[in-house]
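Only one protein chain is missing; all other protein chains are in place.
When the chains are written out, they are named A and B in that same order, and each has its own residue count from 1.
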Amino acid sequence: MEADATRVVASGVRFQRLVAANRRTDIMMASIGILVLMVASALLASVLVDLILTGWPRLINPDFYTNFPSRKPEQAGIISAMVGTALVMLVTAVVSVPLAVAAGIYLEEYAPKNWLSDIIDINVSNLAGVPSIIYGLLALGLFVYGFGLGETILTAGLVLALLILPVIIVATREAIRSIPRDLREAAYGLGADKWQTVSHYVLPAARPGILTGTIVGLARAIGEAAPVITIGALTFIAFLPPPPVQSTPPFVNFDWLTSPFTVMPIQLFNWVSRPQAEFHINAAATGVVLMVMTLAMNGLAIYIRYQLRKHQRS
Amino acid sequence: MTKPHTLTSFDERLDGLSEQLRSLATTAGTMVDGCLDAFLDKDCAAAQAIIHRDLEVDRLEEAIHADVMDILARLQPVSSDLRLVLAVERAASNLERVGDKAKSIAKRCLALDGAAPALTQDTLDLLRGLERAVSKMLEDAIASLTRRSYILAADVEARDSSADDLYDDLFHHVVAQLQQDPANAAVNVHALFVGKALERIGDHAANIAEEVRFLLRGRLAGAAGESPAES
Partner (left out) sequence: MQPNLRPITRETTDVSSAPGDSNADLHRHQESVPLPHGNRADVRKLSFWYGKTQALKEVNLPVVDRKVTALIGPSGCGKSTLLRCFNRMHDLYPGNRYDGEIRLYPEDENLVAIDPGLVRLRIGMVFQKPNPFPKSIYANVAAGLEVRGIKKRSVLDERVERALRHAALWDEVKDRLNGSAYGLSGGQQQRLCIARALAPEPEMILFDEPTSALDPLATAKIEDLVQQLAGEVTILIVTHNMQQASRISDFTAFMLMGEMVEYGNTDQVFTAPEDPRTDQYITGRFG
């Protein structure tokens, strides 16, 4: 009995050391993680702060947001670039999301598992890795010359839609695949057919994941300059495209689709490549606006996702 | 049957139960074996010992009941296990009654007190024959339980009628004696009651054998499911 008692104490001490060692490892890993995060955040913050400081004189000037580009840096504004970006993004989203979600549903739910679907599968993933300028070349050959769509908002929207299609497809597939098997079986078990199951039960549950993929894709598209330059977007636009809505019937107007345009990254690139230092200030300010737009999109995505979750859970 | 339970304590509990039943059977068996001699030999000391042993039988029976209840509540036996537990429970009750009967036979020895049993040789022979028959029945009933022998159990049940026949003979004999020898009426009536008690012991042995058949085949004797092809 006494011998047993001492052994219990001894093993207690041994376990104390083991627990202490484990705790040290945990603390070390946590420290490294925090360090890495801090370095990354600090880099991003320093870029943003640097841009804000450099671009400050223009950022606080309301004219910057309402003026067209100009040869005089102090009069130059980004109104045409902002409107161009917004409209191109609209086309991109409207084209890419339905296509990509439909493709994702097909690949995940309907496609038979054979060599053809395997090839499609692999290529969708590969497309996500194709350099964006290649998409620009494709669009130049196909949309601009092939279909004769010209250097328009429509062409830009289409090429960016192509660019982010694989991102949304992959996100949609992941989201659909993450729907638990029992939810699907519950729907089938009630007698639902495939389309009822997918549209009523799988897609709603997959919505947060699809939305995240969409935002990630659009955030990538908003910053792309290369494909848009390739198709020949203008850098100096002193007018706005015709407004999509009008006061007379039919109230909507699609003329803007065929309008020449510029977008924020091109405007930024243009200014930064000018020799005058004043234009660099404009470029910095444009960079800040672009980043704010991207962050706002992400913020919106997080908000919508939160709302969807809340709706589902509580 | 021979395969052990995954839960080893289950086997231990069932084995323990069987062990308790065996010691109950042994104790009751020795009471049965000694009671007639004590009565006939008027051995009051032996009779006292038998009466005393009945307390032991009661204690063992209660212990088995408690154990059975505990096993039913905690291990929830089913199928062959359930039948074993129920068979042991019922066998214990029967053995307790056997002990009671043996005790009542021994008690008659004390009641006679001094008067040597003046029984005819025929009465003595019938009593001894009956005692041998039921004692063997009891022994075989317990053996059929421990050996899981359906044939032996069926045999014990079949022998019950011959024990009944012996008792009938005794009855007629004693009735005749009462008329011929009224002076010894008391001792003859005692002998008849002893015979009746022995015959009841035979019935209990037959009951135990019936429980054994239930244990082995899963049907209550006399139930509709009994098919001749099976025996």
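The criterion applied here is as follows: contacts are C-beta pairs under 8 Å (C-beta built on N, C-alpha and C of every residue); 3 or more make two chains touch, one makes a residue touch a chain.
None of these values were measured; they are calculated from a predicted model.
**Q** For the chain left off this view, which of A:G189, A:P243 or A:G299 is in contact with it?
**A** Going through A:G189, A:P243 or A:G299 one by one, A:G189 is the residue touching the chain not shown.
**Q** Just the residue numbers, please: which parts of chain A touch the chain that's not shown?
**A** Missing-chain contacts on chain A: residues 113, 180, 182-193, 196, 200-201, 204-205, 311-314.
**Q** Name every residue on chain B in touch with the hidden partner chain.
**A** Its contact residues with the unshown chain are 3-7, 10, 76-83, 217-219, 225, 227.
Throughout what follows, only the chains that are shown with their structure count from here on.
**Q** Centroid of chain A to centroid of chain B, CA atoms only: how many Å?
**A** 90
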